[in-house]
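A single protein chain has been omitted from the complex, and every remaining protein chain is retained in its original position.
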Amino acid sequence: MHSVPSVRTYVIVWATLTFFTFATYYIAQIDLGQWNIVIALLIAFFKMSLVIFFFMNLKAESPLTKLFAAGGFFWMILLLGQFFVDYISRDWMPGGKMW
Amino acid sequence: MTEPHSAVAEHAEHSPYLRHHFDNMEQQFDSATLGMWVFLLTEIMFFGGMFGAYTVYRSMYPEAFASTSMHMNPAFGAANTAVLIVSSLTMALAVRSARLGKQQALQMFLILTMIFGIAFLVIKGFEYHEHWVDMKVPLFSGHWDYSNTPEFPHQAQYSHQAQILFCFYFFMTGFHALHMLVGVGLMTTILMMARRGIFSTNYFTPVEISGLYWHFVDIVWIFLFPLLYLIGNARKLI
Amino acid sequence: MQVPLFPEAASSIARQVDYLYAYLSVVTIVMTGLIFAVVFFFAIKYRRKSPNETPRQIHGSLVLEITWSIIPFIVMLSFFWWGAEIFFANASPPSNAMDVYVVGKQWMWKIQYPEGTREINELHVPIGRPVKLTLASEDVIHSFFIPAFRIKHDVVPGRYDTMWFTATKPGRYHIFCAEYCGTEHSGMIGWVTVMNDSDYENWVASGGTEGSMAQQGERLFEQYGCSTCHQTEQQGRGPNLRGLYGSRVQLSDGRTVLADDSFIRESILNPNAKVTAGYRPDVMPTFQGQVSEEQLLQMIVYIKSLANPGAPASTGGRQ
Partner (left out) sequence: MSTALQTPEVAETPNYLNSEYGWKSWLFTKDHKRIAVLYIISITVMFFIGGIFASLIRIELLTPQGDLVNSDTYNKFFTMHGIVMVFFFLIPSIPATLGNFFLPMQIGAKDLAFPRINLLSWYIYIAGAIFALSAIVLGGVDTGWTFYTPFSSTYSNTFVITAAVGVFIAGFSSILTGLNFIVTVHKMRAPGMTWGRLPLFVWANYATSLIQVLGTPVVAITLALVGLERAFHIGIFDPAIGGDPILFQHMFWFYSHPAVYIMILPGMGVISELVTCFSRKSIFGYSFIAASSLGIAIIGFLVWGHHMFVTGMSMYASLYFSLLTMLVAVPSAIKVFNWTATMFRGSISYDTPMLYAFGFIGLFTIGGLTGLFLATLGVDVHVTDTYFVVAHFHYVMVGGMVLAYLGGMHFWWPKITGRMYPEGWAKFACLLVFAGFNLTFFPQFITGYLGQPRRYHAYAPEFQVLNVMSTAGASVLGLGYVIPLIYFLWSMKYGPKAGNNPWNAKGLEWQTTSPPPTFNFEQTPIVTEDAYAYGSESAPEEAHHHD
């Protein structure tokens, strides 16, 4: 039905995940200002991709499944993005005119 | 518009686990997998609501969140991340064993996954206990106090928003732990099915979709860890 | 009994809103009429004449689809444009607007004027002068709605909202609470009285025995001991508040914020949320739960009155 990845692949993925877990922990101890959160999230996204593509074997799944998986994240970002349509513009001072 | 259709071909590979309304095992497996992914979609949105609210408040009160995060113990968080990642590995290997028809290995990996899952919950329990002793559980009024952080003497100023972060902390990790409990329950069921010899290279759908669920719960934690534990570690505020 | 289609129009924007509403209504009536007419016409003209007839099939027309997508969209854009125009023009009050302060509470409207007059469920305004309402809630979300003025704004606890209007016609008009707020929601109603200038002056002169809002605020300022640290003549432990209102404040975390009503409100209730650069955060206690929303507004008016360096502290209020 599907190709079966080797144990070696799984172990490499696991080692990478563990490495980045500790990486994110130690990087968080260094003050990088705004970059702390950016790096933490980038690492988290990278780890998530590893889990999804290898452990959950999304790379071998049909395009339809990939679409649904991507759709979930897209929709969550849409939710967040639309919250911030309101929240980032709350303090903008309105001029009397429209534009 | 229609005409009779002989369904002989569909009954060629007949398995006792093929449900009547499916044509063949392939269709049944694909449906179950797709169904699980759609379910995970709803799970993403379920946690997404909390992540969304979290992001709004974090952007509103960045300093309060950074300083309140000092109450968390990142060592616990990192350890739990590592434990969960190991459990994901064993789960992936369990699915692999099921696909290859290695029944003994399947059972072993399922047991390992359960052990690591329970280990995660135990560590989480210790952590909750520590927060309780530390008076950080915003449950009953008068039973919390956010001012006693030796590393950060000015915490008192954020006592209001500290409650918000702790609410998020307990809601998010609480719902996550609930999902872990469900996951352990699933593992138990799958293990019992495996012991009864239900699975074969032809039929391992329950293992596959439980695996997807387990990995998803792992992914939620991958995000919870930096967002709850690692906000303010590097910041020496004021 | 006569049923009007439009409520009374008693503010500068009421007619604008009515015109837009009329435009929308005309489009709706024309469109609905058209659809009804066509459906009726087809239903009669093409009614089934024999049980077995099979009409010739038509599968669609790209030209038609594009036409009836684009044209409605353009019409809808005109709705959007006109509506946004009115909304934006009325978003922020003109700078010469007179202030009135409204506190919503289950289930009444408490209204204070800078001159010190206080009313419950009654609002008196002069004709032809822009009036800015600062809205605060003591408990749940309310919504201040004056149908005759075509304006409405939610009153959300924990923050200030503002709305403004210029009344154009003397009379008494409804005030409604439009956001469901609990048991006596439908009793949270009142009247706005629009008066001629001279009547209004007389009315103002007749009320207010406790001094202006700024004076009341100043008394609170003493009473709560604020003035021990926030001294107006020299530097105390806290920032000097003279000239503060309307200026931009540098915070200890590097941000700058505008010192407006909301900032002052937050600084009184949660002093450490935004700490001015150069000051220690844990000095000032919180006044949450000690001051009411009305008192807060009085203190804000007082601090506002300090913004104008020339003016003595105790003459608050009206321009």
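Lettered A, B and C in written order, each chain numbered from 1.
Keep this in mind: contacts are C-beta pairs under 8 Å (C-beta built on N, C-alpha and C of every residue); 3 or more make two chains touch, one makes a residue touch a chain.
Quantities reported herein were computed from a predicted structural model and do not represent experimental measurements.
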{"item": "Which displayed chains the hidden chain touches across the whole complex", "value": "A, B, C"}
{"item": "Selected residue (touches chain absent from view) among C:82, C:263 or C:279", "value": "C:82"}
{"item": "Of C:94, C:128 or C:187, the one touching the omitted chain in the full complex", "value": "C:187"}
{"item": "From B:45, B:108, B:121 or B:135, residue that would touch the chain that is not displayed", "value": "B:45"}
{"item": "Residues of subunit C in contact with the chain not shown", "value": "1, 3-7, 16-17, 20-21, 24, 27-28, 31-32, 35-36, 38-39, 42-43, 46-49, 51-61, 64-65, 68-69, 72-73, 76-77, 79-80, 82-88, 91, 106, 139-141, 143, 145, 147-148, 150-154, 156-159, 161, 174, 176-187, 189, 270, 273, 288"}
{"item": "Interface with the unshown chain - residue positions in subunit A", "value": "64, 71, 75, 78-79, 82-83, 85-90, 92, 94"}
{"item": "Residue ranges of subunit B at the interface with the undisplayed chain", "value": "1-7, 19-23, 27, 30-31, 34-35, 38-39, 41-43, 45-50, 52-53, 56-57, 60-61, 64, 138-141, 160-161, 163-164, 167-168, 171, 175"}
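Convention: only the chains that are shown with their structure count from here on.
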{"item": "Distance between chain centroids, defined by C-alpha means - subunit A, subunit C (Å)", "value": "40"}
{"item": "Between subunit A and subunit B, centroid-to-centroid distance (C-alpha), Å", "value": "15"}
{"item": "CA centroid of subunit B to CA centroid of subunit C, Å", "value": "45"}
{"item": "Subunit C residues counted as touching two or more neighbouring chains", "value": "none"}
{"item": "Subunit A to subunit B touching residues, read off their complex", "value": "1-2, 4-5, 7, 10-11, 13-14, 17-18, 21-22, 24-25, 28-32, 36-37, 40-41, 43-44, 47-48, 51-52, 54-57, 61-62, 64-65, 68-69, 71-73, 75-76, 79-80, 83-84, 87"}
{"item": "Subunit B residues within the subunit A interface of the complex", "value": "26, 29-30, 33-34, 37-38, 40-41, 44-45, 48-49, 51-52, 55-56, 59-60, 74, 78, 81-82, 85-86, 88-89, 91-93, 95-96, 99-100, 211-212, 215-216, 218-219, 222-223, 225-227, 230-231, 233-236"}
